[in-house]
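Notes for the one structure printed next.
Removed from the display is one protein chain of the complex; every other protein chain stays in position.
In this document, chain identifiers A and B correspond to the written order of the chains, with residue numbering beginning at 1 in each.
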Amino acid sequence: MDGMNVSVWGLGKRYGSVRAVEEISMDVRAGEFLSLLGPSGSGKTTLLMMIAGFEMPSMGKISIGDRDVTYVVPNRRNVGMVFQRYALFPHMTVADNIAFPLRMRKVPRQDATRRVCDALALVQLEGYGKRLPSELSGGQQQRVAVARALVFEPPVLLMDEPLGALDKKLREQMQIEIKRLQQRLGVTVIYVTHDQEEALTMSDRIAVMRDGSLEQIGSPAELYDGPATPFVADFVGKTNFLEGECRSYNGTGLEIGIGQSGFIRLVQCPPALTVLPKPGDRVRLAVRPEQIRLLRPGEADGPALEGVVETVIFVGSFRTFLVRLPGGELVHVQVHADHNASHPGEGDRVSLAIPGHAVRVFGQARC
Amino acid sequence: MPATPVMRRPFLRGSPTSSREYGRTPSLLLVTPLLLLLSGGFLYPVGKLFWGSIFAPQATLKHYLRIVEEPLYLLVLWRTFEIAFIVTVLALLLGYPVALAMARVSGRAATLVGACVLIPLWTSVLVRSYAWIVLLQRNGVVNSSLLEAGLIEAPLQLLYTRGAVVVAMTQVLLPFMVLPIYSVVSSIPDDLTRAARNLGAGGLQAFLRITLPLSLPGVAAGVLITFVLSLGFYITPALVGGPSTLMMSTLIGQQTTELLNWPFAGALSVVLLLATLLLVVVFRRALALNKGFKLG
Partner (left out) sequence: MRNGPAVVVAALAIGLILFFLLLPTLIVVPMSIGTSPYIEFPPHGLTYKWYEAYFSDPDWMAATWFSVRIAVATTISATVIGTLAAVALVRGRLPGKEFLQALTLAPLIVPHIVIAVALYLFFAPLGLVGNFYGFVIAHSMLAVPYVVITVSAALQRFDANLELAALNCGATRIQAFFHIVLPNIVPGVAAGAVFAFLASFDEATVAFFISGVEGKTITRKMFEDIDFNLTPVIAAVSTVLTLVSLVLMSTIEIARRRSDPDRRG
């Protein structure tokens, strides 16, 4: 089966006066793995339900391939769907569950049996056909749900937080399995999740949603390195936010004071700037914890922030230092664990060097 | 790909905006048989009875005035509420411990207590009222036991007394008190009592401060159901009671079958129904206020 592209134009959903989804337009390419990422209530599931045909949009248009499906009933959309808690039919065996879409499509029995076997093999559940869903583990149920959604070879597969009910280890294993399956079959996947790590791991592109709107869409690297808004910076990966005041801007460099804690100099502004601040403007800075260098006091060869280590957290492959600045801000610094090097301990004074290219500057935006 | 039937919204007004619900037209079709049944079997006949109590054939309130003016009927109304009240209080006193026990015990004892509560509920009211006649009549089980034990010299008049009505109605309605209380008490997590004990409360204190207040919604539901059912109860007072225990329901029956005074029976029915509905509406609000207690 080949994937098809999915396009939505100005798609919106209102419940009375409540806007669950604002007018959203986006293109999902054929064979692409796209995640809809956002906190609960951001409208990502509603958007998915509209693509599946379960929710009628209040405005806009949806097409799959070349076909306008905006008003097509759900049972004629020919898209596969994996539900949050799998929605396996409890009174049917695994094989009957997987055969159900074929029965509804009046596929001849022999043909259907063969395809059910193939689907079971696809998700590595050969021999489980006669069991009831309640006799399977969570991970196995999840695979049955995938098999049922793929058995009729839909060009598009929708997944609504399909791994939410599994524990961390199994979830990570299933992420890789689903990703491999998708690459092998070439099916277009639209995947709803609130777990940013999951989205970063699996997706070709991620669409970050917030309050019913599309905040930013891009590849995992684009989102991580170049968040368009403070919200994206905060939601995708960990970020330190610092409030600052623009001191001088002379065309080549920018100096931003961080309260009483010091200042940061940005030499090359444009790529990091979403707004062009004037001296005196208040701005927000976003810096990833792993971009900050932790130095002894006075070791820095440029402007640096001084602070005191409050807490050291050991997280296996790296350490996180919580550093309190004189102005009261708490900064997370992440350093790769090097067992030979000596690290500052709690209560030690340190100096934080923040390279200009690692800083994102936002105006007094909402967040 | 086969030609796809496309559903255009403008053609189907009231079609659902979400597949989680059924559209308005199919929903209305689904409830139509019920509406026909309820209108023909309930609303129309009851409405006709009320209509007849006012327009017979000219508009008049005389049947209602009669209830207020004749002391006998006021007495019956008062007695109905009085008996319903006594039955409800007795049922609460007897039912609460049973509900608590039902929620606390486990294993075989739980099955036994459950059966003791459910079996009477599943026995026809008529059968149970008959059984009370057998128990309470002049040469019945209670009298003969008392005689044999030498506690009394001659059989007592037990049947057709207010005591008989109260006892029989309490027994008949007791499960309706036990079950709502049980369902609330059994949903209170054991951890709450354990937490109270851990925080220093004694057994009685833990009950008074934790279990009892949390069980109040069940008590309110049980009291409401028992009281409302007592008000309109017919079979038991009709069989076990006598002229001195005439209640609203038996009075309505008498006016209908013996005196054929339809308009007056209608007026009495209106009064009984209004009293019932008023209680339900007022109490329902009280029950709704209790929703904050709702446990997992």
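To be clear about the criterion, contacts are C-beta pairs under 8 Å (C-beta built on N, C-alpha and C of every residue); 3 or more make two chains touch, one makes a residue touch a chain.
Since we're looking at a predicted model, the values are computed, not measured.
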**Complete:** Among displayed chains, the one left out touches A, B
**Item:** Residue of B:L158, B:L214 or B:I252 touching the missing chain in the full complex
**Value:** B:I252
**Complete:** Cross-chain touch to the chain not pictured, restricted to B:L34, B:A59 or B:L151, is B:L34
**Request:** Would you mind spotting which of B:Q137, B:T161, B:T193 or B:T211 touches the chain that isn't drawn?
**Result:** B:Q137
**Message:** Which candidate, B:A101, B:A201 or B:L216, sits in contact with the chain we can't see?
**Reply:** B:A101
**Asked** Which of B:V89, B:L156 or B:L273 sits in contact with the chain that's absent?
**Response** B:L273
**Message:** If the hidden chain were put back, which residues of subunit A would touch it?
**Reply:** 52-54, 73-81, 83-85, 87-91, 100-101, 104-105, 148-149, 152
**Request:** Against the chain that's been left off, what residues of subunit B make contact? List them.
**Result:** 14, 16, 19-24, 26-28, 30-31, 33-35, 37-38, 40-46, 48-49, 52, 94, 97-98, 101, 113, 116-120, 122-128, 130-135, 137, 139-141, 144, 171, 174-175, 203, 228, 231-235, 239, 248-249, 252-253, 256-257, 262, 265-266, 269, 272-273, 276-277, 280
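Keep in mind that, in the parts below, only the chains that are shown with their structure count from here on.
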**Item:** Distance between chain centroids, defined by C-alpha means - subunit A, subunit B (Å)
**Value:** 55
**Asked** Where on subunit A does subunit B make contact in their complex?
**Response** 49, 53-56, 58, 67, 71-74, 76, 78
**Message:** Please output the residues of subunit B touching subunit A within their complex, sorted ascending.
**Reply:** 1, 4-9, 15-20
